[in-house]
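Omission of a single protein chain aside, the complex is shown with its protein chains in their original locations.
Up next, subunit A:
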Amino acid sequence: YQHLKIYTQLIKYCFILHVNLHISIQLHVNTLAVDLADIISTVEFNHTGELLATGDKGGRVVIFQREPESKSEPFSQGEYNVYSTFQSHEPEFDYLKSLEIEEKINKIRWLPQQNAAHFLLSTNDKTIKLWKVSERDKRPEGYNLKDEEGRIKDITTVTSLQVPVLKPMDLMVEVSPRRVFANAHTYHVNSISVNSDYETYMSADDLRINLWHLDITDRSFNIVDIKPANMEDLTEVITAAEFHPHHCNLFVYSSSKGTLRLCDMREAALCDKHSKLFEEPEDPSARSFFSEIISSVSDVKFSHSGRYLLTRDYLTAKVWDLNMESKPLETYQVHDYLRSKLCSLYENDCIFDKFECAWNGSDSVIMTGAYNNFFRMFDRNTKRDVTLEASRESSKPRAVLKPRRVCAAGGKRRKDDISVDSLDFTKKILHTAWHPTENIIAIAATNNLYIFQDKLNSEMH
């Protein structure tokens, strides 16, 4: 539990920030020691939004819990504090391939809560683990045959019988591994998704998708396999996959060629043939050497309603209607000013960055990350968009988030605008999460986690 030490250094700031989209937001910054292992690699709210889990490059999972409202501290409502920290994955070495298997947590998914305990799945490149997170605030005392430390008593000293009782004790959060789903992926696992039947989940790597039962670790069903017989013929990989939120037979996966495939498990056991293929025809005038790289889908998310799909590629976020395969319903430019810089972004490898995207609770706003610690929100109804910055330097505790504006080269530059040339491409927001019902968002900026909260929800307003 050495890693716990890092979190004792937590510095907390609380900001109230104002967003153009009538969202004002509260922020905590949890600054961890700057270390590569601390870089946050995934963020995920549970189904109620009470818990928020982050995974990092060091294989750790940190769970935050939303504090209940307190009268003495009026601003504490909705604050998320560290609830539990544990080491989920350790670095391993693949002796057959002479390669290291990183401990980095690629994805975390919560299972719907069914009893007092919480369960979550975490995965690195190869191995998926099921963890149980439970609380204990009572301990049994007064056993007849063993003492307080659990040692068996000398039977001759037992002269009377007593009924053991539960005594209160300090709250303890226990995290225990329940299942390890290993040895099923040859390539790197990029997605896990729990099915709406609550019994199965899938895991996707670059070329295959497996279906698991949550109770069975020694067997999984391969439901998609796009590996060609000859690897020289390989031109496309799976980049993300997700189950439909309501129909347990439907799932979608995205590819490096910019397509989405909706599959129906009722049609066949092996879903190599998709039910629907979502693809936007290429604009020949915009064609360049980077066309394919920038159209590679880095994330796909079903809307809460199950009607729409949100995808992110390098420059845009797109909303697709499940009933329209020919083109996206809406296309949002995340940072179009980078279009002229693709060669440089290719040179410094930024063009391969995998940005994720998120829906708000009512499917009316979408959010996704960008460079320079900026993240973007798009209101689907009003078509308004805003650029916000997750940084301690530019914000004060409980301040209102100020919209930022990037000025494209040659454009008119206003005060406080930042020019494209001064964007910091090492500060990227890849992972974001939106509370399932409220306007609370979690933004992972390198090794910092920012939680912004809608001001309307807090007592301040």
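List of remarks:
Following the convention adopted for this analysis, contacts are C-beta pairs under 8 Å (C-beta built on N, C-alpha and C of every residue); 3 or more make two chains touch, one makes a residue touch a chain; residues count from 1.
Methods note: contacts and distances are computed from a predicted model.
Missing from the rendering is one chain, named in UniProt as "SERTA domain-containing protein" (options: "Elongin-C", "Alkyl transferase", "DNA replication complex GINS protein PSF2" or "SERTA domain-containing protein"). Touching the chain that is not shown, out of A:L166, A:V180 or A:L234: A:L234 (per the contact rule at the top). Only one of A:H89, A:K129 or A:K341 touches the chain withheld from this view, namely A:K341.
Those residues of subunit A that touch the chain absent from the view are 36, 96-100, 102, 186-188, 206-207, 227, 230-232, 234-237, 239, 256, 289-290, 292-293, 296, 340-341, 343-344, 346-350, 352, 409, 421, 425-426.
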